[in-house]
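A short write-up of the structure that comes next.
Omission of a single protein chain aside, the complex is shown with its protein chains in their original locations.
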Amino acid sequence: MDILSNLATGFGAAGTWANLGFALIGCLLGTLIGVLPGIGPIPTIAILLPITYGLDPLSSLVMLAGIYYGAAYGGSTTSILVNMPGEASSIVTCIDGHQMAKQGRAGAALAVSALGSFFAGCVGTLFICAFAPPLAAIAQQFNSPDYFSLMVLGLVTAVVLAHGSVVKAIAMILIGLLLGLVGTDINSGATRYTFGVSVLWDGLDFLPMVIGMFGVVEIVKNLEQPDTHRDAITAKFRDLWPKVSDVKDAWMPVIRGTLLGSILGILPGGGAVLASFAAYTVEKKMAKDPSRFGKGAIEGVAAPESANNAASQTSFIPLLTLGLPSNAIMALMMGAMMIQGIQPGSAVMTSRPDLFWGMVASMWIGNLMLVVINLPMIGIWVKLLSMPYRFLYPAILLFCVIGVYSTNNNSVLMLFTAGFALFGYILLRFDCEPAPMILGFILGPLMEENLRRSLVLSRGDPMIFLQRPISAILLVCTALVIALIVLPAFRKTREEAFQE
Amino acid sequence: MFRVKAPRDFGSAMVIMLIGIAGLYFGKDLTYGTAGRMGPGYFPFLLSMIIISLGAGIGIKSLIVEGPPIAAPKLRPMFFVLISIIVFGYLMNFEIYEVPVGLEITAAVLVIIAALARPGFNLKESAIFGIGLSVGTVFVFKVGLGQPLPTPLWDASVQFVKSQMTGVR
Partner (left out) sequence: MSIAMQSLMRRLAPAAILAAALAVSPGARAQQYPNQDIHFICVFPPGSGADVLVRYFAEKVRPLTGKNVIIENRSGAGGNIGIEYVARAKPDGYTVLVHGASGVAASMSLFKNPPVDVGKTIQVAATINRQPFMVLVDAKSPHKTLADLTAAMKAKGDKASYATAAPFGTVVGEVYKLGAGIKAREVTYKNAVDSLNEQLSGVLDYSVHDPVYAMAQQREGRLRILAVSTAERLKANPDIPTLKEQGVSELNMMGWWAAMVPAGTPQPAIDQINKWFMQVVGSDETREFLAKFGGDQLLLDSAKGQDLFLKEIELWREFVKISKIEPQG
């Protein structure tokens, strides 16, 4: 029973009063900042990192874990309440979560999201204990062609997200890919679509884009509606707790999302983002009545929230075993560890078991504390929404704008934010959805990079994508997903044609 | 002749095609390369072409299949929200005699301009609320989070209080 003794070591190290205190502080701070609209986990951790410098390594990691999960949790809260994803992995949560909030079921959405996340966190922690070594070995096998195929799978999956036209969704993904190419091409050093503006040399920034297209557009959308309409929505917040039927609807999606997230989280690159998108897709496909999705289906909150939490948990695996940060947040955590003089990698597991297992235990503690802190606070977050909108929106706008500005203190970012807001507004008017575009934007550069690298390595032979087993399997999955998308859509359009 | 039957689809087709064409036009100087050694222009060219054809597809469909009309945009909310964001960026980097305008004033200005986005604008209410929020953001971002944002009024107040305290001693 290696796992148990390992966990015992971990809880012994992380469970001291002092460390529990740091976990609590971390969770509180993380949630608080994460709840501020427009500030997701990445800026939150970046902002709060300096606080941990003065602590000893384990305490600092314990506190960071708290900040991390707190920020992610706070981010979902804003997704649900104000329809603003702090980062890509909570975009999906907005779709149904915010609809639920509009129907007066914000409490249920928040509670399901918290409990689902907690369950996923527990499973994720066990996952790390049991599977870290063998799974790291699989992730280690990923080469450029495999990454490329993984991206293709991720993008194809994203199409399902759009509840409008499939063709428009594909066009949006491709536009996202194109926007993702802005900046310096790493293969040749040539700059593309930069118009001689040096700010664009490293590409378009993510934050102005999401804040503009989601945050600002949401504000404008609300402002266009007459006040009475909105007040009618906010008046109905009574049931803060999920009903029995909600729990019945949610528990299977939670389990499915958790499993999916645990597996996808280990894969470098997409991690939590892919997991949340995939979990949503699976639920929509499995639902008896898929049309409920996008209109406040509780499965649409339960599954992706569990999936992204499980994935954020298991995405520690490549970092802790290989020293490879699999996404931006892990890169931040790696930076934090290096500040403490710890070089993440397999050596930590053997040379400092107290630290490694203490960290694993602290993840679980962080998750537990979040539930304990946040369930009673759901009422407070929901009340926040009943504040008159004429006060709420300037405050949200201000926090968003400062959040964007403080990423690198550059005023040009404000122009980008405004530009993307305008673009997002036009898309809204024409029934185009921004979510697939954002995923395309994130995966685009990675996809091109891996495609070109694969072909350089194979000296131009495209068969390399089928010769590598991992890549071949992923492409087969892609084909299956395409079949799933195309067939019903094909049927539907045919029916429409027949009706005419 | 042609009649646009689905204005929303037609509009989106125009936007999508415009982006594709822009992608082609601004990427025209990039080297194309070969499949084995793709130049920086290969992927953008491919993407732009597909985007244009998808846009064209949507556009043609919009001439054939009926669709909902475009909801009339309201200019006021969008206009003032955008202006407030741009003014924020401008003021944050603006200096008067080498003293930055700073977060305090900029935040309050943003709140006031943003308030104009709603009908029934009340200057007094917005100004009070703006000042309140401005104080709040200074505490959250500057004091709480230690972000390096310019806050001249706050700095001056701190200096003033400090000098008073040393004076007493």
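Every chain is named by a letter (A and B) in the order it is written, and numbering of its residues begins at 1.
Simple rule for what comes next: a contact is a pair of C-beta atoms (placed from the backbone, for glycine too) under 8 Å apart; a residue touches a chain by one contact, two chains touch by 3 or more.
Note that the coordinates shown come from a computational prediction; the quantities given were computed from them, not determined experimentally.
Peer 1: Can you tell me which of A:96, A:283, A:305 or A:449 touches the chain that was removed from the display?
Peer 2: A:449
Peer 1: So one chain is hidden, and I want to know which residue out of A:25, A:55, A:199 or A:373 touches that hidden chain in the complete assembly.
Peer 2: Of the listed residues, the one touching the omitted chain is A:199.
Peer 1: Identify the residues of subunit B touching the omitted chain, counting contacts across the whole complex.
Peer 2: Listed in rising order, the touching residues are 97-99, 146, 148, 152-153, 156-157, 159-160.
Peer 1: If you put the missing chain back, which residues of subunit A would it touch?
Peer 2: 45-46, 49-50, 53, 140-144, 184, 186-191, 196, 198-202, 322-325, 331-336, 338-339, 341, 343, 345-347, 407-410, 449, 453, 456-457
Assume only the chains that are shown with their structure count from here on.
Peer 1: So the centre of each chain is just the mean of its C-alpha atoms; given that, what is the distance between subunit A and subunit B in Å?
Peer 2: So the centroids are 22 Å from each other.
Peer 1: For a test of understanding, state which residues of subunit A touch subunit B in their complex under the given definition.
Peer 2: Residues 33, 36, 47-48, 50, 165, 167-168, 170-171, 174-175, 177-178, 181, 185, 187-188, 190, 192-193, 195, 216, 219-220, 223-224, 390-391, 393-395, 397-399, 401-402, 405-406, 409, 411-415, 417-418, 421-422, 425-427, 429-432, 448, 451-452, 455-456, 459-462 of subunit A touch subunit B in their complex.
Peer 1: Can you check the complex and tell me which residues of subunit B touch subunit A?
Peer 2: Touching subunit A: residues 8-9, 11-12, 15-16, 19, 23, 26-27, 30-31, 34-44, 47-48, 50-51, 54-55, 57-58, 70-71, 73-74, 77-78, 81-82, 84-86, 88-90, 92-93, 103, 107, 110-111, 114-115, 117-118, 126, 129-130, 133, 137, 140-141, 145-149 of subunit B.
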